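Removed from the display is one protein chain of the complex; every other protein chain stays in position.
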Amino acid sequence: MKLVTAIIKPFTLDDVKSSLEQLGVLGMTVSEVQGYGRQKGHTEVYRGAEYSVDFVPKIKIEVVIDDNQVDKVLEAVVEAARTGKIGDGKVWVTSVDTVVRVRTGERGSDAL
Amino acid sequence: MKLVTAIIKPFTLDDVKSSLEQLGVLGMTVSEVQGYGRQKGHTEVYRGAEYSVDFVPKIKIEVVIDDNQVDKVLEAVVEAARTGKIGDGKVWVTSVDTVVRVRTGERGSDAL
Partner (left out) sequence: MKLVTAIIKPFTLDDVKSSLEQLGVLGMTVSEVQGYGRQKGHTEVYRGAEYSVDFVPKIKIEVVIDDNQVDKVLEAVVEAARTGKIGDGKVWVTSVDTVVRVRTGERGSDAL
């Protein structure tokens, strides 16, 4: 299994979530983070305001999936999160050894 | 070493923490996240209120441990976090290359 971590613009969350649901992704974890990208000193727009400061509010999505879903999930996230402007986001993939569903104790793909 | 990430119901945090301490786990990192599980459209109860919305407040615990502690830690988390109701939580394990204690510069198991 793999963990896909996506840092995206907050207003794209609903679209990213819908796209993942359409792929059959059954769970995800979301948190608020502050992002810092390559454009030091440049500006990004958030809720109509320009941010020239270093850090910009972003949303982090974490989703554990089966290996064979990685390509489709990356494609879906990138498509739903892209606006074409700087600061659109970064996604990374890491390997997961084990997953457990707490309620049932199930492990592996069955626990997703 | 391994990183165990657990997404649990907030009110189980104290029990999970106590269980980990009893295993000799010496440090952990906790944050507030929003969770989304398999029950799209179903409800979960949080602080007495039913949530029919997609996202439910959850707690994320991250704990870096030695490989030989993984089984015991998973067991402890699952037992302490389980209520038997949907939304009890998800736990995943990933591999850690290196750990450093900032104060001393120690690395590896000694840094835990």
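Labels for the chains are A and B, by order of writing; each one numbers its residues from 1.
Note that contacts are C-beta pairs under 8 Å (C-beta built on N, C-alpha and C of every residue); 3 or more make two chains touch, one makes a residue touch a chain.
This structure is a prediction, so every number in the text was calculated from the model and none was measured.
**Q** Take the complete complex as the reference. Which residues in subunit A touch the chain that isn't displayed?
**A** Against the left-out chain, subunit A lists 2, 6-8, 31-38, 40, 54-55, 58, 60, 70, 74, 77-78, 81-95.
**Q** Using the document's contact rule, name the residues of subunit B that touch the chain not shown here.
**A** Touching the missing chain: residues 1, 3, 17, 21, 26-31, 64, 94-103, 105, 111.
As a convention for this text, only the chains that are shown with their structure count from here on.
**Q** Please tell me the distance, in whole Å, between the geometric centres of subunit A and subunit B computed from their C-alpha atoms.
**A** Computed from C-alpha means, the inter-chain centre distance equals 20 Å.
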